[in-house]
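Submitted below is the structure of interest, expressed as structure tokens.
Every protein chain except one is present and positioned as in the full complex.
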Amino acid sequence: MFHAIRTPGRMRDQLKDMQTRLREIAAAFLERPDALFFIGWEMTPDEKETRPFFARNPRQAQRLVWNDLCHPNPASYLPRLRDREGMIGVAVKGCDARALRELIRANQIERKNLFVLGIPCTGLVDPNTGAIASRCAECQYPVDFDYDETLGPMETPALTVERSAPDLDAMSLQQRRAFWKQELDKCIRCDACRKICYGCYCPECIFEMSDPKWATNRGDLADKIFYHAVRAYHLAGRCVGCDECARACPMGVRLDLLNRSLRDHAKEMFSFDGAGITDEKPLLRTFSTEDPDPFFGGDE
Amino acid sequence: MSDFEPKILIFACNWCSYAGADMAGVSRYQMPPNCRIIRVMCSARVRPEQVISALTQGLDAVLVLGCHPGDCHYTEGNYLTRRRGIMLKNLLETMGFEKNRFQVNWVSAAEGARFAQVVSEFVEEIKALGPSHVSRDKDTGTHA
Amino acid sequence: MNELMMIPLIARIRSIREVTFDTLMFEVAIEKDGKEVPFSYLPGQFAELSVFGVGESPISITSTCTRPGLVEFAVREVGLVTEAMHNMRPGDNMGIRGPLGNGFPVDEMKGKDILFIAGGIGLAPLRGLINYVLDNRSDFGAVDIIYGARAPNLLCFDWEFDTWKAAPDTRVHLTIDAPAAGWNGSVGFVPAIVKELALPPGNRLAVACGPPIMIKYVLEDLAAAGYRDEDVITTLEMKMKCGVGKCGRCNIGAKYICVDGPVFRLSELKTIPSEY
Amino acid sequence: MTVIGYMKRSALEGVLGDISDKLEVIAPLPSGDKGAVELRRFEKGAQVSIGPVKPMLPLKTIFLPPVEQIFRFSKSENETTVTASTPITRDRVVFGALGCDIAALALIDEVFLREPVDEAYRERRTRTTIVALACEGQGPECFCASVGIDPVRPGGADVVMIPVKDGFIVETITKKGEQLGTMLQGALRDPTGPQKKTARSFTSTSRSDVDLSAPAGGWSAVWESEAWEDASARCIGCGICTVVCPTCHCFDVHDERHGNGGERFRKWDSCMAVNFTMMAHGENPRPQHRARVRQRYMHKLVYFPENHGAVACVGCGRCAVACPNRTGIGEVADRMREREEDSNE
Partner (left out) sequence: MSRVKVGVFVCHCGSNIGGTVDVPDVVEYAKDLPLVHYSEDNLYTCSDAGLTAIKEKIKEHGLNRVVVASCTPRTHEELFRRTCEEAGVNRYLFEFVNLREHCSWIHMNQPQEATCKAKELVRLGAAKAARLRPLEIARAQIKPACLVIGGGVAGLSAAGSLAQQGFEVHLVERNDRLGGLTVDLWKLLPGDRPASELLHTLTARVTKNDNVTLYLSSELNEITGFIGSFKATLSTPSGKKDIEIGTVIVATGAVELEPLGLYNLGKTEGVITQMGLEKMLSDGRKDLGDVVFINCAGARGPDREYCGRLCCAVSIKNARYLKEADPDARVTVLQRDVMAFGTEFETEYRKAMCAGVRFIRFSPDRPPTTIGNDKVTGVRIYNQLTGEESDLSANTVVLTTPLAADSGASDLAQMLKVPVDKDGFFLEAHLKLRPVEFATDGVFIAGAARFPADIGEAVAQGTAAAAKAAAPMFAGEVSVEATTALTNPRLCSGCATCEAVCPFGAIEITQDRHGRPVSEVNAVMCKGCGACAAACPCGAIQQLGFTDSQIFEMVRSLARDGDPSGSEG
């Protein structure tokens, strides 16, 4: 069933025929004997959003959709499938492709086991408000990613989306502290934010570890500040800004602000222009002797 | 906050800053007694998660000391510390920690005076800031 | 507050005895509000021993309820809590909640011949039952004990073997996995010895406890030897936290291993999915 | 069950304010700025939110708190003194409890009030009066009708308030309810005929087409089915469903030590967590992700009914709303039944 898309008329047909070609390509891929499944999106039961879908055969490929609600990142399932024999098809938009490049670089999936279908996205829509999603303010397509097939030119669309409030840097220290106290009070440490993130692929996360017992699980403010600070730090220089963590949070905690602030700071201090854009080494895996040195003389 | 006595953790790298601390000791530079030094082989061994854990378990400040960039015994350890330090400082400030709760500084093996000066200034700064806003009282009751 | 649910009593360590290089036997006295209190239990039951500030772990009671005095626990060092226990000294105190679990069906075992099969630390829960049977020797038929370990110095409770061998109509068959210097007993895996002895089911119950891989082959051999599922009893090792059937950790099928077990007949085990 | 009067909607906050002097009052209050609702302590002047949005965290939160200290201990020489923690200090009243959450409490009682009784839980249950709010179906996700729950006069409630025009008909059910009723007298007026009639004819419109029955051949037949692979493929294992589910009650126990003392506390846990069944020596009987997904649904739809006679689902639909992939229990049950049609392609 085709979803009533909120984007302007002219784009609607473009998305519609892209969806048809997506289904054709997926079905063709699933004909191959070594194809395991094709990961794309399908509509949720209430037809208001999309969710990942593992099409196993050409018939199921007809349930695949492409529209401006395809928020989930299909590449985030690949680390779990690293040991599977056979080819895995995956549909990726710009931010997903950047995530996929990070995963391939980190040996979480081998490029030769993947059939990557690039989709030129023209900006996603927030299902609750209908407006262009704030995550698309971060929109950047990777530089020369080797897609197997694409549905069109894979360039960063010209989107003018201003970033979602609040702007933490503009806040005073007291305001920021109050903001995070109010946000983290809502957090119930269900850890959905790290489990949906493509960047969290450690076999055993330090928050599940008993020796050393990093997370104290006391559920008080200190424990939550520790959790969210470490989660954000682990993604410094690796986060593509897809904001899936914020979307998955059942209590609506604004986690994306932490990653966004780190991305801005990485750009400002090291002119690091983002994860997965090029094959340049990730931010915290290397250094430069010309890095700024705000510490010398402790004059901060 | 005149009577507030902060509890401060210092990570010192074995080859330069720990030796600098020794030099300060040998030269009998008097310092406030708020700091505890943990020795690591290189400042690059200090895990940012460990700094965050220290600040959220009740310590008032953390100072990571390393060799001056270029002098690292392991050639590039302090460059990594510098980059990690810059990102961690930003993250902590974004989450509501004061700017100077976490500091990185460079002290060579010969700079006893500089070590004493850096530590004394740091303790004064933290005394001015007061206790950490996340200082968990040692024996909290139930959360519910 | 009842001591079973969450609030432990104090278990003061009276003595620590080395069983193997990584297993110690603790003799503890149970205290409530500073006074020693009796602690009654059935063979095969376990208790949640806790090291305050570190955690809790379910340990089977290895002493025999028919013998008055202290309660004994054999603890192998595998994780944080057991490591902390191994660092304790006589006089220190642990926490204890118990007795927990159902224990062996001693009444149905009366009058029957019994074949005990154990591997490594698996002898700990059976030792209590064996001594119980030997203390009420006349209530039970022939007793055969097959016990094996990887090496001679890993055989637990070796100081009991002689008294067991001397007991009436009781045979003890010891084995080790691979030949070792100074060992002239039989060599081979426990399941191999079970097959070799091929004791007929007849009026006999088999009680088995040991590492999962050994239990898997032993159950196959017993079935091949004609033992009915109800005649084979084993005790399961499963992740447990509360030990009183509430925290959901040890739930397999409709059973809670800590309350409906840990002792199960093979017939009962076949009704639940093989997730253990 | 006796009708004790009619209360105007506008008088509600005032009454709760009066009661809060004597008892601790908990009510659904707004949380954050996006219309979310949360069961929190009512302070004088707070605004109760009664409306279509149900609190994301269910009623179990105030009987089985997310984190709860069990006891504190302190050591000197080698004497250790253990002091149990007091669960609550004042009697409490919960206003605005929903039918599904109250029904869920009855299921949790089956586990926690069974020998050996969880004292802390029992004390919280006995010292809390539950004021139910008859609901006509909170949102599109509700399907309490499909699991036979009466959202108008839910069993287990001490008092029921049935919304009529711009107020409520208040009915007390249990003795505890009557005691609370005496406190409400000040704000109550005699109900008029039409008000009593609307109260009696109050109906709920939740979905009744959600079918949680077993697939053909029973659930054991689907134990090895590939359909579990499909159901668990997109699931990221975050366990939100177990957090927001009113009947989920699994917990984990942690110790903490500082100086010569410390404490033991328990916190919510989820069968979806990777290390839920991980043992100290590294063995994990449920290592694969799909086995954990299977365990969650088998426990609710098979094991719990086998032990306690009722499916452990009260049809509140929160699992579908909270799940990042909007997968609810109803959809998985359907998927298991129709698995023949999919798997043989």
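We just call them A, B, C and D in the order they show up, numbering each chain from 1.
Operating definition for what follows: a contact is a pair of C-beta atoms (placed from the backbone, for glycine too) under 8 Å apart; a residue touches a chain by one contact, two chains touch by 3 or more.
Because the structure is a prediction, the values reported are computed rather than measured.
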Completion exercise
Here the chain that is not shown touches A, B, C, D
Handout entry: Contact with the hidden chain (one of B:Cys42, B:Leu63 or B:Val123)
Key = B:Cys42
Completion exercise
Filtering A:Trp214, A:Tyr227 or A:Phe295 for touch with the omitted chain leaves A:Trp214
Completion exercise
Residue positions on chain B contacting the omitted chain are 7, 9, 14, 18-19, 21-22, 24-26, 28-31, 33, 36-42, 44-48, 50, 53-54, 57-59, 73-77, 80, 84, 116, 138-139
Handout entry: For chain A, residues in touch with the removed chain
Key = 79, 82-83, 105-108, 201-206, 209, 211-214, 234, 281-282, 284-286
Problem - Sites on chain C contacted by the missing partner chain, in the whole complex - result: 22, 77, 83, 86-87
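Simple rule for what comes next: only the chains that are shown with their structure count from here on.
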Completion exercise
Sorted by label, the chains bordering both chain B and chain D are A
Completion exercise
Between A-D and C-D, more C-beta pairs in contact link C-D
Problem - Centre distance in Å when chain A and chain B are each reduced to the mean of their C-alpha atoms - result: 34
Practice task
Round to the nearest whole Å and give the separation of the Cα centres of chain A and chain C.
Solution key: 50
Exercise for the section: Two or more other chains in contact with one residue: find those residues in chain B. Expected result: 143
Exercise for the section: List, in ascending order, every residue of chain D touching at least 2 other chains. Expected result: 66-67, 252, 254, 256, 265
Problem - Interface residues, chain C side, partner chain D - complex - result: 1-2, 4-8, 10, 50-57, 78-82, 91-93, 95, 212, 237-239, 241-242, 244-249, 251-254, 273, 275-276
Completion exercise
In the complex, chain D touches chain C at residues 70-71, 73, 75, 78-80, 82, 84, 111-112, 114, 116-120, 220, 223, 249-257, 262, 264, 266, 269, 271, 276-281, 283, 285-286, 291, 295, 298-299, 302-303, 306-307
Fill in the blank from the handout: Residue set of chain A touching chain B in the complex reads 168-169, 173, 176-177, 179-181, 206, 214, 216, 218-223, 225-226, 228-230, 232-233, 236-237, 257-258, 261-262, 265-266, 269-270, 283-284, 287-289, 291-296, 298, 300
